[in-house]
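For this depiction, one protein chain was excluded, whereas all remaining protein chains were kept in their positions.
Naming follows writing order (A and B), and every chain is counted from residue 1.
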Amino acid sequence: MPSPPRRPVSRRRLLQASALALPGAWALAACAREQPLSGPTGGGSSAGGSASGGATSAPAELQIASPTNPVKWPINPGNEPIASGLEPEANATLRLYNYPDYLDKAVIKDFQKEYADYNVKVEYSTFNDYPEALTKIRSGSIPYDVTFMSYNYMARLVYGDLIRPLNHEYIPNIADVWEEFQNPWYDQEWQYTVPYVIYTTGIGWRADLIPEDIGARPNPYDVFWDSKYAGEIAVLDDDREVIGMTILRDGGTDVNTADPATLGAARDAMLEMLSLSQPRVTISGYTDIPEGVLSLSQCWSGDMITGQSYMPEGVDPSVLRYWSPPDGRGLVNSDFLCVLKGGENPVLAHHFLNYMLDSDVSLKNFSWVGYQPPLRSLTPDSMVADGYIPENLAGAVVKPEWFEVGYPVLELPPEVEAEYQAIWQQFKAGA
Amino acid sequence: MTVSAAPAEAILEESRGRRRRRMRGTSEARAYGLGAITAVYLLWALVPVAITVLFSFNEGRSRSTWQGFSLRWYTWDPTGSVLNDESIRNALSYTVLLAVLATIITVPIGVLFALALDRWRGRLPQGANFLALITFVIPEIALAIGLLFMVTYLATPFGLGTWAQVVGLVTFQLSYPIVICRARLLTIGSHYEEAARDLGASALGAVRRIILPMLFPAILVSAILVFADVLDDFVIVRYLSSDASTETTSMRIYQTARAAPTPALNAMATIILVVSALVIVLGWLAYRRWTRKQGESTDVSSLASTL
Partner (left out) sequence: MVWIALFFLIPLYVVFCVAFGTVDPIFRSPVPIWNPLEWQFTQVEVVWDRLFGPDNFYLPAVLRTLLYVAIAVVACLIIAFPVAYFTARYAGNYRGLVLALLVAPFFISYMMRMLAWINLLQPDGLVNTIITLGGVVPLDINWLSGNPYVVVMGLIYGYVPYMLLPLFAALDRISPSLIEAARDLGASGFDLFRRVILPMSLPGIVAGTLLISLPMMGDYFTSDLLSKSPNTAMIGNLINLSIVAPGQAGQAGTLLILVLLVLLIPMVLYTRSNARAEVRS
């Protein structure tokens, strides 16, 4: 970074963070039961060297997967995939753990019907954000079977021995998935995950409430710093999305930066945003914008598509707009489905994953949640033509080539993550 | 600090008649003024809730534009109604289950606690009494987080979920039966029990046959209070819940009120309202019957002042 840090927020706290790691032996002894024995291997690095250390030596650095550093995760001893050819568990309750409104309830009902022979019940529990989800999964007190996650939690899921490797024989429907998602960089050879949906992060608004074309601004992100819209707008309740967006707005491209100067600048900009436009912090833009509680919000590409069904009577859904960088140089990400180790119904969970990859099921789910699955049977060009996405929201279609140029939100080393969290907490404490 | 009443009363007698007439005038005006304030307050307090109930019968999915009367959100909407949305049904039945469990456990423990406090003197019971009162006023979030940490980091025989929630609720509610029963025990005094002992009753028998029946109104009142309060609890049940099967109606309102609610949410809230109203009315009737039979006063204010 060319400019010196304006306010070096992080040095001291970074030091504190590393100081915390010192009494590591004690800490590790305490949580030894939760640590797998080996670190990840793959990506050419030699992290597996600490395998013999176990509880006595500090664990290997978290392996961080990225498009330039694809990772094949290790399979921890004792956590082999389930055997082939097993019958799904009968009379089981399949516990799903997901964001609210991130899966069509009708699809769940269909699944129960499809597996009626086994008397399957599906229970849908929700979290507000991924950190909360990870904390609860790790506490181990609830036997969730399947969760919907993002790859910036992949290393911790594997390290914590929280997820179960997949037996591919149960999941033939993978064949319909886009090529690059059959061997994704975040999980080479899809050992643990199958893709769920892909999305961009951008800006959604109601054209009748915001009389301007946000996308025509020289820097559309500036709208969040525009006091004209104070009290009408919101940003996502997600630290990475907001910090990432702020970095992009200020001309940066590394949304996973560990550079204290960049982060300090982002923090200052976010605080400035608080006082200028008083945004709300929420993921409910998909209902708040249609209902007019908000006029504009940072949101994910599926939000405005699903938002059409929340329009109050008498308002034309075609007033909804969505913008994300049209060249794909914005936040472009995907979520995956995985089977949790603590679940009680691993076979049924495999069946559920396979069911979700079925093209009809996937389409039905897509038309409800508004998030696009990376399936061959659903080409981006056909989506507007086939009426899945209306003309006014054509910007919400995610193009495959954007995964080449877009910026994925990656997992962070713990001490950097702490820095992001500190910024986020300061933001959420208000100004 | 108070105006001494006795001399005042003596001096008054003669001047009373003179002043009374004038006073009645201003006093009536004041009564009307205060009455108006009270009426406005009651409107402000209750009308929003009434509107919420009203819109649970809305035909359309709006919660602010009236589109005609219908039971759609109670019964016939195929996916969204209380009857057909399994998660709403679960939340309702689970809320009632929690309230029943918590009440069943809280009240006996609380009564025993109160009896024990009434009998034993000394430092330990005093400390216990102090703790019980502290649980009455401590911010709920403190207890909830403490229990959350305890369940997560200590090896407890129960995990997050129903039992953790019940434990939290019982701990938090315990002060109701303790405070109410102690107050009652103080008014009962010890002579009934002594008389019973003199007539040959055993210590246990005296408690069972004399004290417990006399304590019954207090037990009933505290049970109603605990039950109604648990129905509404939010902080403890949320922190200690595990998954969707341990979700209560208040959690559901919190989660969906700002997301994508339909009038079904209003319908669910209305049903819980009706349940707690029913319990209160039934409890009240039982209380009246009992106290009538015992020839005691049934003033509402005696209930209020125990709070």
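Heads up, the rule we're going with is that a contact is a pair of C-beta atoms (placed from the backbone, for glycine too) under 8 Å apart; a residue touches a chain by one contact, two chains touch by 3 or more.
Because the structure is predicted, anything quoted here is derived from the model rather than measured.
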item	value
Option touching the unshown chain, where B:L83, B:I104, B:I138 or B:I188 are the choices	B:I138
Residue, one of A:N69, A:T93, A:Q112 or A:Q278, that touches the chain absent here	A:Q278
Omitted-chain contact residue, chosen from B:V100, B:L186 or B:A203	B:L186
Among A:K105, A:R138 or A:K399, residue touching the chain not depicted	A:R138
Residue, one of B:L148, B:C181 or B:A223, that touches the chain absent here	B:L148
Touch list for chain B against the chain that is not drawn	1-3, 5, 8-9, 11-12, 15-16, 19, 23, 26, 30-31, 34-35, 37-38, 41-42, 44-46, 48-49, 51-52, 55, 62-65, 109, 113, 116, 128-135, 137-143, 145-150, 153-154, 167-168, 170-171, 174, 182-183, 186, 228, 231-232, 234-235, 239, 249-250, 253-254, 257-258, 261, 265-266, 269, 272-273, 276-277, 280, 300-301, 304-305, 307
Residues in chain A touching the chain absent from view	9, 13, 16, 19-21, 23-24, 26-27, 30-31, 58-59, 62, 128-129, 131-132, 134-136, 138, 156, 159-160, 231-232, 234, 274, 278-282, 291-294, 312, 414, 417-418, 421, 424-431
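The rule is simple: only the chains that are shown with their structure count from here on.
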item	value
Inter-centroid spacing, chain B versus chain A (mean Cα positions, whole Å)	42
Chain B residues within the chain A interface of the complex	60-62, 65, 67, 79, 87, 151-152, 159-161, 242-245, 247, 255-256, 258-260
Interface residues, chain A side, partner chain B - complex	95, 97, 100-101, 105-106, 123-126, 139-142, 144, 282, 284, 286-288, 310, 312-313
